[in-house]
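Supplied in structure tokens, the structure appears directly below.
Just one protein chain is left out here, and the rest sit where they should.
Letters A, B and C mark the chains as written, and numbering starts fresh at 1 in each.
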Amino acid sequence: MRLIIDTDTAGDDTYSLLLAMRTPGSTLEAVTICVGNVPFDQQVENALATIEAAGFSGKVPVYPGARRPMVKPWEPSTMHGNDGMSGANLPIARQRPETKHAVDAIIERVMAEPGKIDILAQAPLTNIALAVMKEPRIAKAVRHLWIMGGTDNAVGNITPCAEYNFFIDPEAARIVFEAGFDITLSTWTLTMRSGLFEGDQLDEIFAMNTPLSEFYRKVSRVPRETAQARYGRPVSTHPDSLTCACALNPELIESSREAVVRIETMGEITRGFSAIHPPKLGNRWPEYKVNARVIEKASNDGFLRMMKQAFAEDQP
Amino acid sequence: MRLIIDTDTAGDDTYSLLLAMRTPGSTLEAVTICVGNVPFDQQVENALATIEAAGFSGKVPVYPGARRPMVKPWEPSTMHGNDGMSGANLPIARQRPETKHAVDAIIERVMAEPGKIDILAQAPLTNIALAVMKEPRIAKAVRHLWIMGGTDNAVGNITPCAEYNFFIDPEAARIVFEAGFDITLSTWTLTMRSGLFEGDQLDEIFAMNTPLSEFYRKVSRVPRETAQARYGRPVSTHPDSLTCACALNPELIESSREAVVRIETMGEITRGFSAIHPPKLGNRWPEYKVNARVIEKASNDGFLRMMKQAFAEDQP
Amino acid sequence: MRLIIDTDTAGDDTYSLLLAMRTPGSTLEAVTICVGNVPFDQQVENALATIEAAGFSGKVPVYPGARRPMVKPWEPSTMHGNDGMSGANLPIARQRPETKHAVDAIIERVMAEPGKIDILAQAPLTNIALAVMKEPRIAKAVRHLWIMGGTDNAVGNITPCAEYNFFIDPEAARIVFEAGFDITLSTWTLTMRSGLFEGDQLDEIFAMNTPLSEFYRKVSRVPRETAQARYGRPVSTHPDSLTCACALNPELIESSREAVVRIETMGEITRGFSAIHPPKLGNRWPEYKVNARVIEKASNDGFLRMMKQAFAEDQP
Partner (left out) sequence: MRLIIDTDTAGDDTYSLLLAMRTPGSTLEAVTICVGNVPFDQQVENALATIEAAGFSGKVPVYPGARRPMVKPWEPSTMHGNDGMSGANLPIARQRPETKHAVDAIIERVMAEPGKIDILAQAPLTNIALAVMKEPRIAKAVRHLWIMGGTDNAVGNITPCAEYNFFIDPEAARIVFEAGFDITLSTWTLTMRSGLFEGDQLDEIFAMNTPLSEFYRKVSRVPRETAQARYGRPVSTHPDSLTCACALNPELIESSREAVVRIETMGEITRGFSAIHPPKLGNRWPEYKVNARVIEKASNDGFLRMMKQAFAEDQP
């Protein structure tokens, strides 16, 4: 599988990159950086440092993209520490970012080989929306678009009605879901169901004692501690890497459904809300068009196995 | 238990009135009519006809209230047939509606005996909102307010994001949930989980062959047929009467939680959406105030028993 | 002319009451109090004190109405000082407020004599909206409804897009403009054009040295000083009393047009905005229904003459 990952690189975003680089059968062709978790240039460095930590320095180009959401201002989050890496203090990578803009990198790579490349969008959807605004044909030229974002009829994580990625740029999310891509959606609701590692699972990883399990231990520190405070247990939440795992190995998906996904861009309490619903209900509402497959459940065990494989000393 | 029911009398609204009149220990003190299902004067007649069918003619006054939602226009529905009674063609009742306005009837009765009277609101919340606008102290003087409306993080029934009662008058719903009432909320999501009667249950009721089981059979015909078409089985859905059953007999409630309920009055796709969520999530969002108990599950068996008891020939 | 004035009594609201009591040919039948400028009970006292100052104690009943806007919370303003009377420190009036609710007083008086009574609405439109919600027929039974509110394609005074009265309760304003009343609208734009008294005009009034010119001098102090600070001259602004003057003496109206008035209840920057426009533009937009006469210009001289007449020692 050939993959471009669009990422606001912080915390779990990095494990997703590790999975894409170190899972057999996967080729991470490019990384594109999008506004999101932490200050933009820090995200670029986080991606480069992750590539270096994985032993792929110089092999995966990193393209900076949109530095801000489309319409509304945005503030960096400190959820993963100020650097988005729990203060892991990784060395500055030797590899430097490309000068080409992320949007052009996406368009050129996809349009050069239509039907060959998957995109994993694990950040606000600003870059993907700009790409489809500039070149509408990429919607059909991307092989498959894997999106982490939204909630599946459940409570949000940044407001009671919205998940972070869709809340930061709802207009972009709306553009992407209306553009005609072949989409699989991995929601925050799925993360809470299938994308958590509990204490014993974390211990399993830490016990590996490899360079990348150490990377994981350091980078996950702040969100683990936050989770401890919030949920009372040292869980680690993996929205992006779970999505990547599902993309690389769709057999992890235990349950999914075809659905209509629409994004509220307005609203007083619902900005960024993802309405996920069947296309039709009796004759009560007009027939909507199914535009995504929504993952309902994934194998948590299988996901852990893939993460451990990625963190293992030698590439299998 | 002393009860005022605010109703847009059609279909299931009527069984709720029957329960309130014919369940031992319950006194239906007044019925107030609110804009909703079918043309307003038809709703008044449906309430009067139901009272007569229950043998309570002259004993339960019926007060007409708001003939339209607060802000946005509205159209009658044909979900329960044009008359809201599946064309049951009941005789016009001898009892006539009161001249006092529903809003004044509610205020006067509640303020005359603070802490003594429960209200069951099984229609759009226009009358209740107008009452609290006119006399804010009723919020604390009503013993308990039982509301049928909204969805509990699930798909709606009139739009993909909204349940009928809240969609018809979201401004009223918002006013009521912000007014300080002691509220139990019974959602459409609960109806779908605990408020359906399947074919064998319907057969049990029909086999009673009493005047009120016949009333039920006739009045439920159109929605049963709609449900058959929509879900492929002859189920009958009971949002209002299930709420009434829970109010009369709270032991039916098998699971509930305290929650924040907020209503979206704006939004492009979410107008009438009920956000139901915990008061706090880490430090991510400001602390909201819990304003309702939300029923998550009720005893379907117990509910059926109460309905059969209400439909039985003699008052137990 | 027989008049009910609905008022959030502070500052200029009181001169409007004086005009209605002391202009020959005018009968102020009742005063109803609505949420608005200052704390509600203070507004009631301000109305009573004004009636007493005008020598009408016991002759004009005062009915308290809505203590809050329909949907959104509201904060009192200090534009006219904390008491709304520039700290004039008038004695508490002997006359006390009625127990009947303003909304019922309006409905009963209007419906008792359809076509006989004008209403001057010089506050947020909450009371009028509640009245028409409760008794839709008053829209046609009121002889004429004079409304102070909104802007006529110009900048607002509470937000850049909205005038105070419509901003405080846009839902109410919308209800009223859609209800079918025969409306004349006096906007903040008109106030700025025709409802200001400049320094020399103020001196003319102050030189009268009557009890009511003194009342005017004291009560107008804070807004005069604010205007001095804002516009650099000691102007006094008279939205409500100018509207009353036009109602009592329509010959003051020098220019007006029939127009469509619609109120934005949503919007991010435009909540409370009054769109005032012709019913049709070529075939570009659907035909809207004219629902108000909008005053474009009134005689400032004639208005000053009416005010001075009202403030004169003896009733002419």
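Note that a residue touches a chain if its C-beta (ideal position, glycine included) is under 8 Å from a C-beta of that chain, and two chains touch if they have at least 3 such contacts.
Worth saying up front: this structure is predicted, and the values here are computed from it rather than measured.
Asker: Which one, A:Arg68, A:Lys116, A:Lys218 or A:Arg284, makes contact with the chain that was left out?
Answerer: A:Arg68
Asker: Just to verify: which one of A:Pro136, A:Pro211 or A:Gly282 makes contact with the chain not shown?
Answerer: Of the candidates A:Pro136, A:Pro211 or A:Gly282, A:Pro136 is in touch with the missing chain.
Asker: Of A:Met1, A:Met111, A:Met208 or A:Met266, which sits in contact with the chain we cannot see?
Answerer: The one listed residue touching the chain not shown is A:Met266.
Asker: Which positions on subunit A touch the chain that was left off?
Answerer: So the residues of subunit A touching the unseen chain are 66-68, 70-71, 101, 103-104, 126, 130, 133-136, 171, 174-175, 265-266.
Asker: Using the touch rule from the top, list residues of subunit C that touch the missing partner.
Answerer: Output for subunit C: 153-155, 157-161, 226, 229-230, 260, 262, 264-270, 273, 275, 277-278, 281-282, 284-285, 288.
The rule we apply is simple: only the chains that are shown with their structure count from here on.
Asker: Which integer distance in Å separates the CA centroid of subunit A from that of subunit B?
Answerer: So the centroids are 43 Å from each other.
Asker: Between subunit A and subunit C, what is the separation of their C-alpha centroids in Å?
Answerer: Chain centroid spacing, subunit A to subunit C, equals 56 Å.
Asker: Using mean CA coordinates as chain centres, what's the subunit B-subunit C distance in Å?
Answerer: 40
Asker: Using the touch rule from the top of the page, what residues of subunit A touch 2 or more other chains?
Answerer: 266
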